[in-house]
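Here the complex is missing a single protein chain, while all its other protein chains stay put.
Let's turn to subunit A:
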Amino acid sequence: MPSESLTSMENGAAADTAAAIRNYVRANMTALRDVDLRDDDNFFEKGFVTSIFAMQMLDFIESTFGIEVPDDRITLQNFSSIDSMTRMVGELKHAAGE
């Protein structure tokens, strides 16, 4: 079990990751719809973003967090919500020893 301080650091990192992803998603959502975006919303199903968004999101994650998303992680499910992307980034960073 991780120490309390380590857990706190991990939670902080996850919060930072989620915030960065949330800001990027908000900046790229279709402009003419007033939506209240939740972190567990599937924005493809809800039509918040255009079709090209998934590709942009992949580039954003790789360039912002300095990670390479392996082929088997590139699934619509992993890119469908802020929560799922935050989780994936955390796991990939953890696997890279960060």
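The rule is simple: a contact is a pair of C-beta atoms (placed from the backbone, for glycine too) under 8 Å apart; a residue touches a chain by one contact, two chains touch by 3 or more; residues count from 1.
Just so it is clear, contacts and distances are computed from a predicted model.
Peer 1: One chain of this complex is not shown here; going by its UniProt record, which of these names is it: "Phosphate import ATP-binding protein PstB 1", "Spore germination protein KC", "Iron complex transport system permease protein" or "Acyl-CoA dehydrogenase"?
Peer 2: Options "Phosphate import ATP-binding protein PstB 1", "Spore germination protein KC", "Iron complex transport system permease protein" or "Acyl-CoA dehydrogenase" narrow down to "Acyl-CoA dehydrogenase" for the missing chain.
Peer 1: Which listed residue (A:Asp16, A:Asp40, A:Asp59 or A:Glu91) would be found touching the missing chain in the intact complex?
Peer 2: Residue touching the chain left out of view: A:Asp59.
Peer 1: Could you please point out the subunit A residues that touch the chain left off the display?
Peer 2: Subunit A touches the chain not shown through residues 24, 27-32, 44, 50-56, 58-60, 62-63, 71-72, 74-76, 79.
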